[in-house]
Structure formats: C-alpha cells, structure tokens
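Not every chain is included here, but those present sit where they belong.
Which chain is which? They are A, B, C and D, in the order written, and residues in each are numbered from 1.
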C-alpha cells in the first residue's frame, strides 16, 4: 500500500481552555474521497483548518504525503519541534482549500482570482496564467464568466470560481468546508456535480458536508465526529449499514425525519 | 528663551474658568448637534424628495466651508439681517449647525447599515413609525456609529478654539492672551496642548468604555 | 471688489490647495507607516505608534504649528514658513489617516487572507495584492473626508507666515474694512474646492464599485 | 555672531510684521504690501546699504517669531508700554499712539470720549489700547464694559454690526479706518489717556544690539532731515512730533 495523502496522529486542539479536538487519528488514502460528518460544533471545520495549517494544533502530528506539516517528531519521546516558514509553505503547496464562504477577492475578476497565485507566487507570465485560468473556469462550466467580478456572480458561480482557484495550482489534496451550505437545491446540485467529477479524476478530496446522501454515494471513506472525537471511520457501507452506531442513528434521525424518504 | 511656568500658574483661576467654558460649550453644542444631525438624517431618509435635496445642500455647504468663516458670517453678518446674537449663544448655534452636518452624515451611513429586515420585522408586529425610530433605529444606530460619533465630538472640541474670534472667553483665547501679556508663549502653548490633550484622552477613553458596554449586543448573523 | 483683489484671493486659494495636497500626500505616506507600526505585533513598534497618534490627534493643530515654527529654531533648526506649514499639516493628518487605514485593514475579512495563505502568497505579496487594495477601497470615503478637513484646517497655517485663503481674506478685509465681503468670497471658494474633492472622491468610489465586496 | 556683521555681509535685513495693520502695513487693492513701515524701511535700507526682506505673520506669531530668531527685528510697530520695554528693546518712536475712540458714523450719543460711560466698548485682547481703555473707564462716573477681540478688525466688524458703541485704538489707525469707510465709521476726538508712541521692536540679546543701534541711527537721520514727517503726512494726513528717545511709560 502507498503512503496516505494525509495522516493525522493524536491531534489535539484547544481554544483557550476549551478543548475542541480531543485526540484525532485519521489517515486519508491517496486518490480517495473522504467525507467528514458530525453535528454542529463537533470540530469538523477545526480539523479541516488544522490540515490546511490555518490553525496550529496544540499537540499531535499531521503528515502530508509523508512530510510533516508544521511540526516534526524528533523521535525518542521528545516534544515536537516547529518547522521553518519555508518548510511549511512547501508542504502546504500540495493542499488546496475551498471555503464555505468562498472567500473570493472582491477586487479581482473571476479570472483574476484564479490566476493571481500563478502570477504572483509561481511567477508565471500573465498570458500563460490566463490560459490555465480559462481552462479551469471551463472545467467548472464558467468559461463565459471570466471577466465578471464576484459581486456579479450568483452563489453557485462564486463557489465554482473558488474551486477553479484551488484547482489552478494543481494541488494533490483538495479540502472542502461545507461547500453547499448556503446554496439552493439547484445550485447545490451544480456544485456537488463538480465535486463528483473531481473525485472521478482521482484527486484526493476531504469534504466536510451535511449532504449525507452525497457523502454516502461519493465518499469512499466516512468519518463521523462528535464532541471533538472521531467516533466512526470506515467505508460508507459499513458506517451507514445496519446495525448503526447509536449516536449516528440519532444524528441521522433528524435527517430522515425531514421526510427525505417519503417522497421516493 | 527661558521657560517659567509660574507665570501661567499665577493665572490658574482664570485659566480654569476658561477651561470650564470650553468644556460646557463643547458638551452642550455636541449634544445639540447630535440631535439636529439625527433629525436631518432621518428627514433625508424618510422625508419627501425635495426636503432630501434641500438638506443635502445644507450639509454640503456646511461641510464645505471652514467653521471660522461660518462663525464670522453668523456673528458679524447676522446683525445686518436682524439677527444680533450674544457671543455664547452665537457660538452654541454656530457649533450646533457646523456639527450637525457632520453628524447627519454619520447617521445617514448608520441608517443605511441597519438591516432593512429589522424595520420590516417591527412593521410586521405593528410598531408605529415613531416607535420604530425610538425602539429599534436609535439603539441600533448607537452601537453602529459610536466610534465615529466620538471621533467627531473630539474634532468639534478642537473647533471650540475658533470661538475666540467672536470673543467667547474659552481656553485658547484666555491662555493665548495670558501668553502674550506675559510674553510666555511657550509656556502658554504647552499649557494649551496639555489641557486639550487631556480632554481628548478622557473622551476617547469614555468612548471606548461605552463601546465595550455596547459590544455585548453586537449584530447576530 | 476689483478683479485684482479677486485674483489675489484665487492666488491664495492656489496656495491653500497646493500646500494641502502636498501635506495630504506626505501625511498618507507617514500614516501608512504609523498604521503598519501600530498593527505590528512588536511592542517596540506599536507603542510609539500609539503615542504618536494620541499626541498628534490630541494637541490642537495651531499649537503643533507654533511649536514646529518657533521651538525648532531655538534648537538651532531653521524652518521656512512653507516647510513648517507642510510639516505641521502632514504630521497631524498622518495621525488621523493612520487610524482610518487601521480601520480599513482590520475590516479586511479574515477569510480573504486565509485564502491568500492557501495559495501560498508571502506576507508581502498578501499586503500588496490583497490587503492594501481592499483596505484602500474601504477607507476611501474616510480619506476624502480627511482631505476636506485638512483643506479647511489649512487656514491655521497663516500663523507660521504662510498667506493662504483665509489669511488673504483677513488681510484684504483689514485694508478695506469690509470683512463680510471677503469672508463670503473665501467661503465660496472653499466650497467649490471641497465640492471638487468630494466629487472626485465619489467618482473614484464609483469606478471601484464593480470590484466591491458582495 | 554679531547681528550687524551678519546682516551687512548677507546684504539682507529681515523684518517681521503683520499685514492686517493699516496704515502701517497692509495689502492694497493691487495686492502689494504697502504702508508707512514699508516706506520707512525702504529708507532705512538705503541708509544701511541692505535690502529689506519682509516676513509677514498674524500678530500672534510675530513676537514669538522674533524670540525664535525667525527675523532680525519687528516693524509692527507696537505701542511702547512698560511691560514691553522690560522685555524688548524699542527704537525711536515713529508715530504717536495715543488712544482714541472710533464710533459708528452718525451715532449722536457719543460726542466726546466721556460719553461712553456705562456703555460697551471693544479693543484687541492683550493690547496696550485695551489696558488704556480700561484705565480710562475707571475714571468715568459710570464704569464702562469692555469686550476683547482676537484682533482689531473683528472689533471694527462688531462695531459695524452694532454690538458695541466704540472701539479704542491708536489715533493713526482709527483715523485711517474712518477715512476708508466714512459712511460706516467716525473718529471721536480728542484722544484720551496718556500720550504714547509707536516704535519698532528688537530683542534684548547682546549680539543683536549693534544691529539695532545701526537701525536706530538710520531712523534718527530720517527723522532729522524731514523724510519721516513727509511719510507720516502721506499715510496719516498729518505729521507727529515724536521724541528721539522713547519715554518710559507708566502703563
């Protein structure tokens, strides 16, 4: 078996005195799609942000494709050491992130958002960058929107620009935080389709989502968080198959109760 | 040039009384200007179009000309149109008008920042226009624009120095006069700087205190 | 009022505009530095910046000008009138502009900076490409306000021997003893200048609106 | 460095003054800085072989500027008073400064200075004229009220606006005001108070004395040969008999 794309070992995270992640162990296989589920406040976003090194863990280690992220284990039971900013940037370059709030830069067009890092970070020529940018926008079905500013795009379109921005840097791993939370059903469908296609291309995806149906059908791995602990972790058939873990049962109840089944 | 504060020190009672004048005129004028500014902003938002345009002209003219010139025209020009005011009333009126233009712009931005839904929700439960203003708009506005209000009040405080041109015995006039009578310019200027700086710091501190109190009910998203 | 006197008023208005414009530009540069220092996590930078803002906002401009003009020569530094006026105005406006800019930088949404982190931008690239342009859009109205205030506050620089618009009005009314006329004309000129500045400001705002945040 | 040497070698004598003080210093309708002082210093410059450089400031900034060394001396001129003599060196008087009243044209209630008894009169704040007005007021049967202005021009404006009945200022100044705006203002004669004079001002720093001596000598020469009298006629409509040495005033 190959190295996992992300490996999380005993990660703890506290904000002040409240412990939000209480010892998470998880490995994300290369080329797989992993869905993080869990009730509100269980620590899903925090875990994802730790993987992106937007938050520093309080203890524990995270490896990206075998390289330590942020902190390294010096071995021999000694406490972890902090890596240099250059090391962090190098490892983080493998990761892309799509935020729930999109976080598009409002003063740049869609194309500008997608090509910005290609030009300023990778030092690419404007023209070459635009070519890649247009390619990525086409991939998410937005070839005709390159010159619109974020304020001129609908929610679903903005979300797809955010995906194109992450894709343009061809990361090995793409993280999504509730990418459909504030979209209407039609737009949700659009965005889920884009993710489905990405999953099929063999990119490693980690997705925090409330779309349980989507998670069940696209995820190769389901991780269920509750109160900062990883309660369950396995393939969907195992996790969703009966008999279910009682906490998951309770979580799903509200979902099923919404009448999702009555219709079909 | 030697520096000798005892010269200024001997005049302390006179300076303190001038300082008191500065403070009370500033406070009264600020309160009046805030009220007038709120009325102007409210009329511009909810009144008819012609009133909006008229008040806009008012605001732009007042903001576009120096306070010194406004005050001069009001005080020395007023009597020619039958408006003869004593120095302190003239100073209060001048400052109120001057400040109201700035405050009204702050409130205008505040009105725009209050989510229209909050007003609609109030309409839905049957609050009347006046009740909406009193119970919803004013308190929400207070927490939105407090920092700007404090800033503007501080700017107004420094403008009180200009009241000296119409013979109001305020801090700058009195300390300046002592300075030039006794030829203690540096001492007088230092004294002035200290008094104003203390006032600014105190009001900035009060503003931050109030902000902290109000921040409890920040907007829930 | 003879055309010659009107020309004089216009000449003085030109002086007002010129010195104010130079001071605002220099003040903006100093303001940026002070703002950067104040935002810095290093106490060695942020504390002096805080003191600077407190002092220059707290002490009346008139007093600042007199101190610069009359105290520095005592220490052996001669300052010509124009230089003293520009120094006083720009040091004062820098304190206000620093605070405006700080407000602008603080209200750049965190998420936009995190997004820049995620695509690998260095702190300097983030400042140049993301934070500064967004903060500038947010602070533009306040900057325009400050420009107008400085234009008007420049009437104080006559105290260091610069003849600007208000001083010219005073001079001319002192020789003709018709102050109401000259003050009215000065007021009208200020109004026109301020309107031009405000108009330029809202034009710039409108030009940047396409890129405004949602 | 000795001031006279410095001025001679630079060829420039810099003089601070305020230009809102007609007829000594003011801006005429062509925008030029004119007045008695300009003419007098023109002559002084000729006598000393130097050029005159004017530095114009509001009066608030003039004396501090002198102390800070922004210019060599002050033209002003200032009324010679006891307090000022203690702090500054005055040169030979150039005009009489005895205080008189200015009233609104056609105001019949004031025919002579005593008529302001019990009324409100104005003057510039912290000026010698204010002090004289107050001292004079106390000698009247009914005390007068005074109002202090940042400058005399504001006081004139308030007189025109009708809030005060008279402004006390040196006769040459108010005579000029009344001449400019005869329909608005009128001089109340005779002057009241003690006889006083206008003089140019220099500092008491030892290194400045040589220069001030030289200027004083030039002024005396100008006075002696009658040039001064002509200039006074030109600007005041009359010439004054001024002593060579300023008498030390009581107030």
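Quick note on the criterion: a contact is a pair of C-beta atoms (placed from the backbone, for glycine too) under 8 Å apart; a residue touches a chain by one contact, two chains touch by 3 or more.
Quantities reported herein were computed from a predicted structural model and do not represent experimental measurements.
Though each chain kind is drawn just once, the whole complex in this file has A x2, B x1, C x1, D x1 as its copy formula.
Going forward, only the chains that are shown with their structure count from here on.
Graph distance from chain B to chain C, where chains that touch are one step apart, equals 1. Taking chain C out in thought, with all other chains where they are, the connected groups by touch are A | B, D. Compare each chain's C-alpha centroid with the centroid of every protein C-alpha atom shown, and the nearest one belongs to C. Distance from chain B peaks, on a Cα-centroid basis, for A.
With each centre defined as the average position of its C-alpha atoms, the distance from chain C to chain D rounds to 37 Å.
Centre to centre, using the average C-alpha position, chain B and chain D are separated by 38 Å. The mean-CA centres of chain A and chain B are about 52 angstrom from one another, to the nearest whole unit.
Shared contact sites, meaning residues of chain B that touch two or more other chains, fall at 1, 72, 76-77, 80, 185-186.
Every pair of chains in contact is given here: A-C, B-C, B-D, C-D. By the touch criterion stated above, chain A contacts chain C in their complex at residues 52, 54, 89, 92-93, 95-97, 99, 101, 103-108, 116-117, 120-121, 149-152, 165-166, 169.
Looking at the complex, you find that chain D touches chain C at residues 19-22, 26-31, 55-58, 60-61, 64-65, 67-70, 151, 153-154, 156-157, 177, 180-181, 184-185. Across the complex, chain B meets chain D through its residues 1, 72, 75-80, 84, 164-167, 173, 176-178, 180-181, 183, 185-186.
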